[in-house]
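For this depiction, one protein chain was excluded, whereas all remaining protein chains were kept in their positions.
Chain nomenclature is as follows: A and B, assigned in order of appearance, with residue numbering initiated at 1 for each chain independently.
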Amino acid sequence: MATVPKMPKSWRVETKPHKFCPGCGHGLVLKALGEAIDELDIQDRVVFGCDIGCSLLAWDFFNVDIVQTHHGRTTPVMVGVKRARPDRICIAYMGDGGGYAIGAQHLVNAATRNEKITAILVNNCNYGMTGGQMAPTTLPEMKTETTPYGRDVEETGYPTQGPEMVAAITREGAYTARGTVAKVRQLKNYLKKALQNQLEGKGFSFVEALSGCPTNWSTNAKATWAFLEENMTKYFKVGEVKVPVKEEE
Amino acid sequence: MKGTVKIALAGEGGQGVQSVAGIMVEAANDEGREALYIPNFGVEQRGGVSLAFCQISDEKVGAPKFRDADLVIALSERAVRRTRQYVHKDTLFIYDSSMQGIEDELPRNAKKVLAIPALEIAKKELHPRVFNIIIMGAAIEATKIVEMEQAKKAVEKRLGYKFAQNPKLRELNFKALERGAELVKESLA
Partner (left out) sequence: MAEKPITDEKRVFMTGNEAVAWAALAAEAEIMYGYPITPQNEIMHYWTRLAPKYKRKFLQTEDEISAGFTTCGGVLAGKRAFTATAGPGNVLMQEAMSMAEMMRIPTVVVVQQRGGPSTATVIYSQQETTLTCFGGNGEGLRLVYSTSSHQELFDYTIKAFYMAWKYRFPTFVLGDGYQAKMRESLYLYNPIEKGMPLAESYPFLGQEGRPGVEREPSHLRNTYNTEEELYQIISGYVEDYERMIPEVVEYQVSDLEDAEIVVIAHGIVSRAAREAVKVLRQEGRKVGYFRPITLRPFPTGKLREIAPKAKKLVVAESAQGQLFKLVQEALYGETVPLEPYFKPGLGITGEELVEFLQSNFGQ
């Protein structure tokens, strides 16, 4: 019998194995998130919102309260919850299309209003659920279903630098970072800090997680990791972009 | 007087048409009557004809706008042109006599068309700022929608804070109301 890797306590055992494609990075992001929730011991206070796209498959993932919303609209739903119930820890979980395209106005405005929520955005360079179209994060020259000859930046612009954008428009209390599923421990730390920032009521917190999509990239395990660790991280710099200013001791 | 009195007031922005309408309906409401007032409003914040529809009745008022006014008061040439559509055989149409060469524009189907020198009196006898209060006095005399005393109370309610600083203003405004009423009374006599 194969050994089952230890699950975070906040995961819902009944809904495992999860519904993401084999090799998908969502499971790893959600593992890091589950551990962060466990370590902060906030399972009974979390309200988790997930978007449309692959992120919707997280709708029954945790033993926390979850609402699955519309494409791009998880941010406003979580803002609505947080404004009505400031004692809840609200997490808006979305993909790159949901956050940077159809829901960009919500992300931008939640950030500028410094909403005390945590937004987590999974960047896998394409629209996964709908079959691999170009996303705001598709790399230059990268082939997708709607850029079959490769993304032409003259035609379609350059990939969105999300955390950098959010960092530029937020105030001192905000937290912004980019992690990757290739470094789950670091990603977990970023997520934990982002949640901690909400717990402390400092400001908007945002973590982008670089993630693989072998189904739509048509890559095997090795090529998936190579693309993630070489191509993606070359363009999308991993690390903290903005951390709240430390108060003087 | 029949059930509902319908009044259309029109002028240029700044002539105080909407505040007169507001004070009149407030006066009627305070008397326990039913009143309805709707300003025309559009995307132009300035520059259009300012038009106020007022209705006063002893029972609940019907539709907020109407086609056949009992009284139309038009304070500018554009207002005359704009309000002709609300005139019918029983309408009293009042306009300010300071308008020149407007004769051809005046409605021909009104019960009576009346020119009153409100602007001139405001300038010469009172103060240009009470022009609209003269108009209010005229409207009240023409329609008897409220007693003069009630009208004064409503003016007091609206402008009391100004009167407190300068009691002469009270006298000026009340005088304007009375002069407005006299102008109509004389013309209809």
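In the analysis below, contacts are C-beta pairs under 8 Å (C-beta built on N, C-alpha and C of every residue); 3 or more make two chains touch, one makes a residue touch a chain.
Values in this document were obtained by computation on a predicted structure and should not be read as measured data.
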Response to the item:
Shown chains in contact with the undisplayed one are A, B
Worksheet, complete the sentence: Contact with the hidden chain, among A:K16, A:R83 or A:K237, goes to A:R83
Worksheet, complete the sentence: Residues of subunit A touching the missing chain are 10, 12, 43-45, 47, 52, 56, 59-60, 62-70, 73, 76-85, 88, 105-106, 108-109
Worksheet entry | For subunit B, the residues touching the chain missing from this view | 22, 25-26, 29, 34-43, 60-68
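Criterion: only the chains that are shown with their structure count from here on.
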Discussion item. Using Cα averages as centroids, what's the distance between subunit A and subunit B in whole Å?
Written reply: 63
